[in-house]
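With one protein chain held back, the other chains of the complex are shown just where they sit.
What follows is chain A.
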Amino acid sequence: MKDTRDLKLKQMMSKYTTFVTFVVLLFVLAVLTRGRALTWDSIKTLIIAEAVRAFASLGVGMIIITKGIDLSIGYVVCLTASVAASFAQIPTYETALYYGHSFPLFMPILMGLVAGGLFGLFNGVLVAYGKLPPFIATLGTMSIARGIQLIYTKAAIVSSLTPKFKAIAQNSFGPSFFQIPYLAVYVVVIAFIVWVLLRHTKQGTNFYAIGGNAQAARVSGINVEKDLVCVYFYAGLLYGCAGVLLASRLALANALTANGMELDAIAAVTVGGVSQNGGVGTVGGMIIGIFTMGLINYGMSFLAIDSYYQYLVKGAIIIVAVFFDMKKYAKRA
């Protein structure tokens, strides 16, 4: 009887590892800061900080489920942020990219999404039909995105954005003591959409099948190439959203916007249980992974851990997460 209970507990722990990790971290942080790190203001800071990364992480998470990878995230988000910002500049701003032109609010959002979608499509075609390894294909597009960003902006900072555009990511709602950032709502909505896609559509099931065994997926009638193009395209759209929100939050975009976001996003979904071996991962896990990494960043800042040491801790956590992930799936194999 005791053995059965132990087994059930082990299965529960294994299934909910990411969640357990998050709760343990919350608990540790609460104890170390005597609860001060978990005030609503602090939680709000964490949500705002991780919301943009959540979009990028959900995108690359889907790609990793198909056993791919995307290194172009940071520069594509940088490009989409710059494109979006350029259509949201105050028209009378003397160095505005479209000086004298006033665009409706949907334009920066649309153009950011178009830029992200096109890059996603390009990545997908290179991987699916060009048969390039995703690592190499997206390494190339990473550089292309950077080049286009520099050419488009002439390496200048795209700033002086309209108040309406800034409000998209900077505003909150609710009573003054419990303000909820709009960003939190966007994350919930997009997580729900990706969850529906992955769990309740045939294409979502195909993504898992392709990541599990592309050859077997093909034999079973799945159009692997088409689905791969789609997954990179969807990810591109999510990067577009991330860019729009980032430009709105910062009220600017420049060549260093989203610097290194690809590593943060990949690390977050890996910690969240998305296997680098493909075919495994949940939206819930990804979201918890994102906020786990955010909590680690936040916690270390809060605990006054010097930046020099933060790199060590974050690096160690990523290595440990991947190590246990590989061990887990090696056992299954």
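Going forward, contacts are C-beta pairs under 8 Å (C-beta built on N, C-alpha and C of every residue); 3 or more make two chains touch, one makes a residue touch a chain; residues count from 1.
Criterion: contacts and distances are computed from a predicted model.
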Next item on the list: Assuming one chain is omitted from the figure, identify its UniProt name from "MglB-like protein", "Aminomethyltransferase", "Cytochrome d ubiquinol oxidase subunit II" or "Aspartate carbamoyltransferase".
Entry: "MglB-like protein"
Item checked: Residue touching the undisplayed chain, where the options are A:P91, A:P104 or A:G260 -> A:G260
Checklist line | Contacting the left-out chain in the complete assembly, out of A:L113, A:I148, A:I210 or A:L252 | finding: A:L252
Next item on the list: Would you write out the residues of chain A that touch the absent chain, in ascending order?
Entry: 10, 13-14, 17, 20-21, 24-25, 27-29, 32-34, 36-37, 39, 41-42, 45, 48-49, 52, 150, 153, 155-157, 159, 246, 249-252, 254-261, 292, 296-310, 313, 316-317, 320-321, 324, 328
